[in-house]
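All protein chains of the complex are present and in place, except for one that has been dropped.
Order of writing sets the chain letters: A, B and C. Residues in each chain are counted from 1.
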């Protein structure tokens, strides 16, 4: 007698294969769901594996475009960086993947969803908060939090964990070691509209990309070639543990740098201060798994509003792991060369600055030592 | 008949030389004051020049140690970055210089101080707010805001300004072009105590520095050698204009990166969130010239308090304009390898995470679409 | 020979009458402009006075509706309170008045505007920032900052100032002394939509008002009758001085209390936290005179967005200077009686709270003494 149908987020790897088999042992019908968000994977091999392990159905879904448009682009608009350093790659992917998984579960009449995230990490939270919001009645099976499962399978994972921690050099899949990267920079021009990239041009080669997915893929590729976006950090998980993370985000790193530049060029100073605070909040919400919360929705709305005039082109070069901003231009620029120039006075009366400074000092006279 | 004595912040250059002469023409006795904060300058030549132009006295003051200890170190503790990018070099130097200038003015019985900062920039504000706080009765003469002065001398400055804007390649004095920098990284270990650097070791060479000034000078030197810390940005001045800035901060860039790393390693997550907000505030205050304000004093106190356990060592490599964190260690680490490890469960019960997630989702059930 | 036309913000009082005459002496053509924002004033007497003093034209404009709809309602949505106590009455009126004054100036081809605000206060800033934004080329004549004017007229003002400070009991124009107010409460029901009041009903009398101006006027009247909204505070002016303020805001005080209640009832907790911070920012901007700034525009947009579900009815009683919330109801309520009740468990599993608490304590184990 089946307990019902469960949609399992399946990776093709050892972990979720064990889970698939175990779920079947527990008398569930298992639908394997794989999301293609741009990772390098042999999806057909994974499909065969899932089927051979007893999956009733296998769904392989290409989410690459919606991942870039619905999740990465808003993060770029927000200059989203967690704890000053982490660019939120996985944190952005989780709600995208879980959204589709829940759609499949609803469509297939499945009352259960399952995943291979561990019981100490962030991904379980990101996954499950999304599910609880979009499908409140769903039951979630998280085997790595179920003693019967983890007591049986822990050994194997230990090994993998060990391998991962002790061999960081092999961890990098997308980026070249900067020491081995080209000695000649590539020069790019990235164009933004509404704070989102709409075109990237390789200036020397004269080639360009203009769909969101193409832009992002290209920046990952060329950023990777120059060893851009590697970090080794300690971060604070939502559940309060510190963990070490080694990440590579070549495309995201280029985009955040370019966006930050065009934003400062076109956005009013004080609007930007407020928006900066909202961006910090956004980053924290996304990291913690609250993409589909009312507060994240609200913050996204506000940030999007702030981006209405963030448009123009940024020129930059990539070289040995580093990004150099070379210049920027925009029809919406608030940089006024004449106003700032020392040789043109225009409407600006330097005497006003005296009053400005003295008024700012009024408070100090009272407190002065 | 003398109008009295003015202490002029003198650079030895064309600008402040003009001002010196003009002040004398206006019947002031002029004391020239030069601050050595580590810039490359022929101070004795400048002294001779000032004297030959008619300075009554010349003071050349070595402020290098107090600049590093009293101003740069607190900025490192704060991870002080203005508008996400600018490391505040000049903004930190101004209150240090003005503090000494005011001391001299008081000691010498001068009722006036003067400077060569322009009427559109930030430095005039930083300089004058410091003076108004530390010497409220002082009169400030800012020639670049006085029509009789700037109408007469503007032409010459135009030229300099022009040169500066159109020749950025020559602007870099401390840093090598990353393309020309060594192909072999240097590896450093920086040790912190109370969030302040106490020692830097070149791991390969085995050499080390342990006084604040030596540490900072060494990091400027070795960072410069690897082309670290160049930026080309548009920033928002306090007076509301956007301006383009090209900066190089090799030592500061290394220190901020290392400090950020050891801080995240040793500081509680939620304390850090609050402190991060205070750091943003601090950066803005310093940029705007409010170092000697009650609010900056308060924020510095709070930040210093947060640094009590920020100690340990960070290993990093410098290569082609980039800094790579290699690792960190600390007796005050809050990173608990056992707690975070997948193979050891310890006191942590993964089932708790289920409750944690479900309680976090309580709000969403009510709002779910 | 006329120097041109100036539109003067005219009150009918001694101050601006002196200014009118002085402006004429200075060879300006003067247009007197009076704004009716609900104050008790004999506008026709003022018109005659202005004309007899030589005003070329007199405009008396009824701004009451736009003042309530465009300025007060957004402040209610924001729960706008400056420094935890001041409800911003005058600060909201200033941009409303200056906006119309600038419209008249443009229409009448006047290149000058003038006002009677003093040189130490906030109103000069609120007035002038509005003018500079909406009519950047305008020239502003602020006689209380012009030595020839204030040296001549200071004496007279001293007297008025003195009177004002030393006779606060007479200052209250709208509110009864609570000790003399009725011994029987009035009970009101205020209905909100989009965070704005749409109807007020006097429950006992069965009467109601439903246009913005009627609602606000009625609340001022009935609040005044019960002595609601008097405060005696020290506040921080934008220019850095502390000043004493004695205010009465009967209608505003009732509305802020009712709005706060319905907002907490219908708005998600975490959205409200973010919105609360934006409201503090909004209050500061309005107080300082930045209504027509890009940042205030941005903040208003975000706050309005947050109010989409803020609707429902609040019951309250007014008695002896105090407002008591009696209850609230809303179709958009997020208060779930069943969920919160101890006797119904529903979907909520109390065991989840154990996990929630333990995960929240994970950080503490590491730091525990």
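The definition used in the following text is that a residue touches a chain if its C-beta (ideal position, glycine included) is under 8 Å from a C-beta of that chain, and two chains touch if they have at least 3 such contacts.
The model shown is predicted, which means the values in this text are computed figures rather than measured ones.
Participant: Using the whole complex, pick out the displayed chains that touch the missing one.
Facilitator: In the entire complex, chains touched by the missing one are A, B, C.
Participant: For the chain left out of this view, which of C:10, C:144, C:192 or C:216 touches it?
Facilitator: Candidates C:10, C:144, C:192 or C:216; residue touching the omitted chain: C:144.
Participant: Touching the absent chain in the whole complex: find that residue among A:27, A:45, A:184 or A:365.
Facilitator: With A:27, A:45, A:184 or A:365 as choices, the missing chain is touched by A:365.
Participant: Tell me, which residues in subunit B touch the chain that this view leaves out?
Facilitator: 239-241, 268, 270-271, 273-275, 277-278, 281, 293-295, 298-299, 301-302, 305-306, 359-363
Participant: Which parts of subunit C are in contact with the chain that was left out?
Facilitator: Where subunit C meets the chain not shown: residues 79, 83-85, 118-120, 124-125, 128-129, 132-134, 136, 142, 144-145, 147, 150, 154, 157-158, 161-162, 178-179, 183, 185, 230-237, 239-244, 260-261, 264-265, 269, 272-273, 276, 280, 284, 292-294, 319-322, 324-328, 334-336, 339-343, 348, 350-351, 353-354, 356-358, 360-361, 363-365, 367-369.
Participant: Which subunit A residues would touch the chain omitted from the figure, given the whole complex?
Facilitator: Interface with the chain not displayed, on the subunit A side: 268-270, 334, 336, 339, 347-349, 351-356, 358-360, 362-363, 365-367.
As a convention for this text, only the chains that are shown with their structure count from here on.
Participant: Since subunit A and subunit B are copies that touch, is their contact same (over half of the numbers shared) or different (under half)?
Facilitator: Result for this pair: same.
Participant: Calculate how many whole Å lie between the centre of subunit A and the centre of subunit B, each centre taken as the average of the chain's C-alpha atoms.
Facilitator: Roughly 31 Å separates the two chain centres.
Participant: Give the residues of subunit B that touch two or more other chains, as numbers and ranges in rising order.
Facilitator: Correct list: 269, 334, 336, 339, 348, 351, 353-354, 356, 358, 360, 363, 365, 367.
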